[in-house]
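Only one protein chain is missing; all other protein chains are in place.
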Amino acid sequence: MAKKLRMGMIGGGMGSFIGDVHRKAASIDGMIEMVCGAFSSNPETSIASGKALFLAQDRCYASFEEMILKEKELPEDIRMDFVSIVTPNHLHFLPAKMALENGFHVVCDKPMTLTLEEAIELQNIVAKSGKLFALTHNYTGHPMVKQARAMVMNGDLGKIRKVQVQYLQGWLSTSIEKTGQKQASWRVDPKRSGIGGALGDIGTHAENLVEYITGLKIDELAADLGRFGKGRVLDDDGNLLLRMENGAKGTMSISQIALGEENNLAIKVYGEKGSLEWHQENPNQLITHWLNDPLKVFTPRGNNLYPEALNVSRIPAGHPEGYLEAFGTIYKNFANHLISAKKGKTIPKPDYPTVKDGVRGMKFIYAAVLSDKNNGTWTKVNS
Amino acid sequence: MAKKLRMGMIGGGMGSFIGDVHRKAASIDGMIEMVCGAFSSNPETSIASGKALFLAQDRCYASFEEMILKEKELPEDIRMDFVSIVTPNHLHFLPAKMALENGFHVVCDKPMTLTLEEAIELQNIVAKSGKLFALTHNYTGHPMVKQARAMVMNGDLGKIRKVQVQYLQGWLSTSIEKTGQKQASWRVDPKRSGIGGALGDIGTHAENLVEYITGLKIDELAADLGRFGKGRVLDDDGNLLLRMENGAKGTMSISQIALGEENNLAIKVYGEKGSLEWHQENPNQLITHWLNDPLKVFTPRGNNLYPEALNVSRIPAGHPEGYLEAFGTIYKNFANHLISAKKGKTIPKPDYPTVKDGVRGMKFIYAAVLSDKNNGTWTKVNS
Amino acid sequence: MAKKLRMGMIGGGMGSFIGDVHRKAASIDGMIEMVCGAFSSNPETSIASGKALFLAQDRCYASFEEMILKEKELPEDIRMDFVSIVTPNHLHFLPAKMALENGFHVVCDKPMTLTLEEAIELQNIVAKSGKLFALTHNYTGHPMVKQARAMVMNGDLGKIRKVQVQYLQGWLSTSIEKTGQKQASWRVDPKRSGIGGALGDIGTHAENLVEYITGLKIDELAADLGRFGKGRVLDDDGNLLLRMENGAKGTMSISQIALGEENNLAIKVYGEKGSLEWHQENPNQLITHWLNDPLKVFTPRGNNLYPEALNVSRIPAGHPEGYLEAFGTIYKNFANHLISAKKGKTIPKPDYPTVKDGVRGMKFIYAAVLSDKNNGTWTKVNS
Partner (left out) sequence: MAKKLRMGMIGGGMGSFIGDVHRKAASIDGMIEMVCGAFSSNPETSIASGKALFLAQDRCYASFEEMILKEKELPEDIRMDFVSIVTPNHLHFLPAKMALENGFHVVCDKPMTLTLEEAIELQNIVAKSGKLFALTHNYTGHPMVKQARAMVMNGDLGKIRKVQVQYLQGWLSTSIEKTGQKQASWRVDPKRSGIGGALGDIGTHAENLVEYITGLKIDELAADLGRFGKGRVLDDDGNLLLRMENGAKGTMSISQIALGEENNLAIKVYGEKGSLEWHQENPNQLITHWLNDPLKVFTPRGNNLYPEALNVSRIPAGHPEGYLEAFGTIYKNFANHLISAKKGKTIPKPDYPTVKDGVRGMKFIYAAVLSDKNNGTWTKVNS
């Protein structure tokens, strides 16, 4: 009898935000079961978290190292298939490396690593391991993002000329990191976040989204970063100019001090024949414009969609899916790929972000920080 | 070690829409595990469905009767805790009755039964059984619906004067029931749907929502039903006037032939001091008006919310939750109540729709059909 | 050399709301010049108002009777061409009658008269006079309302099945008439307003709009009127069921106690092939749905419009026109008709509301009041 895929989680213990998101996202399609976890660097917290999550006691581990080694010893049909890494940025590389080198596939939160060097090394490790690696750029999982990409890929918009992407939040408007707020404190700390603040936390999502939808790489960028919160050393705001590899131009605006903004990721793409617009906070609409037609709004399971969009909806038109569902689509596509891989089948182009996207995200952070240091000089993202 | 609650499903096999919704909703919070099912009146379909859902073979049953009887024989810590009934309307009563009488709690889709008589009988059965019964009026699970209700209950809007509720769909605009479309064919068939068409399928949601948010019963109504699809004997459209028990007045518009509408459930409530507006297709906004203040829009996990609203969000502000999450909240609240009940604790007022709401829904359908027969005469809902 | 048309105004002195609206609307297209006025029943106020409006002193009249008689004596190329009547309802009939019988064309605010009897008499007077008569149902002047009507008339929506119209305001939520607020005090007074309160003030707009866009008459209605403001004898709220002459059904909701609503006139029309939706507060969008196409939004001067819509925009796409411009279109179309009439040309079907619409509005009010008295009995509008 077929069995669900088995997931072991690293990080995401009590009080974590993203751990719970990953668990819900992984379970939503009924294909994945969490069977074990090392939820905290504090062994007691880890074990208490596992208990609260209904795990068997012997599979609540005190550390990720222990988990990887012990699970490896379990029978193949019991041990975890993959790890899901949901720790802060500085704790991505080591568990990912160890998991891969011990035969486990990996799902990892973004940004992929603490440094660009780690990212490149990890890319090599993945290649050598032959294991799958998914990076949770979750926003690419929305049906209307799939539709947007499919429209560009099919040439409906013609040659792309202009892009506008923003990712605006306001939760760091005040210095809440000084109040001990857990989410804030590691994000403003270069030791745990890396050289990018908002850049890493949300800028990489913006970068990934614009490249995913347009199918174009950002060739170079000019960045003006802000550090508005008192005493912050990392950027909490960024304004960027973009030049895409095909000659398109654009802007990126990211912020965590945009007071009042909740999670305002939005993108506009203008081509020679059409244009499109998508807003994460209202994700079930894709607004499009056309040379000789009125504005059209596409909706999940609505009329005239590409299969890429139709396939990822779980419920009928008009029944809104949200953040967790899109996140779940990353897991679902990863799971389907893994099932095929287990059966020895190959999927030509799995539709989820991979280690390549992770390297790209780190290069983006590095280019933006470098440009900002050079007072906004145009800087190649691939350099 | 604590264990998840165990659910057995009745109905919802391959090709079903709502079965999958219930499964996702039940699992989203990690408190409930589906352990068995009788997914179809066709035994082979039932068993194949169970397999595809990763169930153990011996818990894929050929019929709901078999399931209830066999599960009853299993050890208490293995057998299902409750059944989830996701069949068409005519197949709600019997499984619910049998489950309750054999010691199982019940979650049931709406409308609760085929006839009002069944509904009243079921209410008595529930009372006698001492078991829990949840009816999945899922839209009451949205954070902003909770906020709306809390605002009314706390008197923020003052005395309610006017309500406007609509539930508009367009999927029955053409006679798709004649093409063999499964969802359509039973909904237009009085043997499987009962005396209400759109009234039962979506009108009961509208009725439940207006009564839930305002805390007021519909006292009487005047109905003008339409049967626009060729050959349809059940209503596929309805226009109603409402009088609430406190003297408020209003309208209800429901339709499944409102071409282009996807799932447009919306409500406005006007009081002497404030008013509010909520739209299911954009569920993460609650629009409010006030005598001496500008329009305010409340959002999940945003500022100035009541605990009733704050408590039901799973993710931070700006990360949209949708249909499945709200549906899941019905299951979560039911699960928490069940856990308390198992421990012998009492929850004073569990926050999920119960058998009472189910009886009320049936009375609503009957009153509307009667009023329509009498050319729109005002008809009491409680009669 | 061609000259502007000359307008004399009756009512609309200092402190008036609608008089100023008419003046701006009449002048916006540069075709009409106000040359004289009797702005108030108080002669001093009238003359002071005229002065403030830059009128010549000898054409500021003490009463409408004086104005009509004196203007009649002026040379043809100097005297006014038409009167614009902007007084409260009870002061529409007499000035209109006198103007028509003395050879002047008439523009009149709505509802047309105080009573249905007056309305019918006025219709006869207009017919006998051979003069033009325009009623300012201003909302029919919006480009997107023109587009909506053209789409229905051209069969794009197929047979109409369902309509939903609302006109919601909140400015009478509290008893401001008791504070001496001028706009409120006459509207709640049957001697000045007639038998309808909100019905006459805004309900007639809703009735006119639904009949204008669909080209269908309301055959019968069932009304439940509210009088929520303390001591009010006229309706300040109304909920109605509608049956259109072709079998379509619908609802109408009107209110002046819908707290927080500003001027929320909105309409939805559902046909067998398409549907449309228009909102007065966001008048430059026409939202449409289609059987096999995504949602389309039409905008003034945008793509794929009918000439009827294109012709009434004054400025390019994306430059919002509003209330005054739509109001001005009534005047412009009236002015063009008048110019043709002066030249002896006939316009087959002038596009502005006429005395017929005025009679229809009064019949609507009477039917609604009668139905309400009979506890919501279906009542013919033509009876």
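Read from first to last, the chains carry the letters A, B and C; within each, the first residue is number 1.
In this text, a residue touches a chain if its C-beta (ideal position, glycine included) is under 8 Å from a C-beta of that chain, and two chains touch if they have at least 3 such contacts.
Given the structure is predicted, the values throughout are model-derived calculations rather than measurements.
With touch as defined up top, name the shown chains that contact the chain not shown.
The omitted chain makes contact with A, B, C across the full complex.
Which residue from A:39, A:64, A:104 or A:270 sits in contact with the chain not drawn here?
Answering carefully, the residue with contact to the hidden chain is A:270.
Of the listed residues C:178, C:191, C:319 or C:373, which contacts the missing chain in the full complex?
Answer from the full complex: C:319 touches the omitted chain.
Using the touch definition from the top, which of A:118, A:201, A:261 or A:321 touches the missing chain?
A:261
Out of A:162, A:217 or A:380, which touches the unshown chain?
A:162
Which residue numbers on subunit C touch the omitted chain?
1-4, 17, 20-21, 23-24, 27-30, 51-54, 56-57, 169, 171, 261-264, 280-284, 299, 302, 314-325
Mind pulling the subunit B residues that touch the left-out chain?
290, 292-299, 302-304
Footprint of the hidden chain on subunit A, which residues?
Subunit A touches the chain not shown through residues 161-162, 164, 166, 170, 173-174, 222, 224, 226, 228, 237, 239-243, 249-251, 253, 255, 257-261, 268, 270-275, 288-291, 295, 375-376, 378.
Please note the rule applied: only the chains that are shown with their structure count from here on.
Based on Cα centres, what is the most central chain?
B
Which integer distance in Å separates the CA centroid of subunit A from that of subunit C?
55
Quick one: subunit A and subunit B, Cα centre-to-centre, how many Å?
Result: the chain centres lie 34 Å from each other.
In whole angstrom, what separates the CA-based centres of subunit B and subunit C?
43
Mind pulling the subunit C residues that touch 2 or more other chains?
290, 295
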